[in-house]
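Removed: one protein chain of the complex. Kept in place: all other protein chains.
The block that comes next holds chain A.
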Amino acid sequence: MSAHDSPDPSKAVLWDTHHHGHDVISTRSFGYFLYLLSDGMLFATLFAAYGVLSYSHSYFNGPTPADFVHPWYTFTQTVALFLSVLAYGMGMSAVKKGNKAGLMNGLIAAFVLGVIFLGLDIHDMMDLAAHGVTVQTSGGASAFIVLTQVHAAHIFFGLLWILVMMAQVAGKGFTTDTVGRLLSLRMFWHLQAIIWVFVFVFVYLWGYMS
């Protein structure tokens, strides 16, 4: 740590000709993990805003989540998303065996289940709008809708990414680039499911109960 720990200068190694950089996948995964931390902060801030805007006066005498949340409906969304993450994970275990078809099946299943999740979400929002609950209704409704729809936007881009990865794996096979991206996407997809747990519990269920 200080001069006393340093080696004898006459014998010290000064240059490292064998140092060939670093593991590409590990470096990229670390960077992507850092990005996901910032994504987590983004949701944390939105949850804080929702917390502040979920008092009874925040709904301005309009409808509250207790009026418009259907827990069982949202539970089916939860199941769809969790199964999607499971399917993705099974696809990734096929990567370990170098099984391209297994990965493709996993990705297709994850994609279809993700589309179901998103479809249910969009249907839910249309239904709310038909009952007069939009972002313009009240501060509380704004917070409810924006938080859930920011999550839905993440799902949308994740689905797009799944499609891109299916094309890349089909075209290029398992390369450092594609496998690294599959790992990043896996982290992304998993994090969206984790965040959904909080959305489901603190926004839907807690809103329904209060």
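By our rule, a residue touches a chain if its C-beta (ideal position, glycine included) is under 8 Å from a C-beta of that chain, and two chains touch if they have at least 3 such contacts; residues count from 1.
The working rule: contacts and distances are computed from a predicted model.
Only one of "2Fe-2S iron-sulfur cluster binding domain-containing protein", "Cell shape-determining protein MreC", "DNA repair exonuclease SbcCD ATPase subunit" or "Cytochrome o ubiquinol oxidase subunit I" fits the UniProt record of the hidden chain, and that name is "Cytochrome o ubiquinol oxidase subunit I". Within the set A:Ile122, A:Leu160, A:Ile194 or A:Met209, the residue that contacts the chain not displayed is A:Leu160.
Residues of chain A that touch the chain left out of the display are 1-3, 5-7, 9, 12-19, 21-22, 26-28, 30-31, 34-35, 37-39, 41-42, 44-46, 48-49, 52-53, 57-60, 62, 134-143, 145-146, 160, 164, 168, 171, 177, 181.
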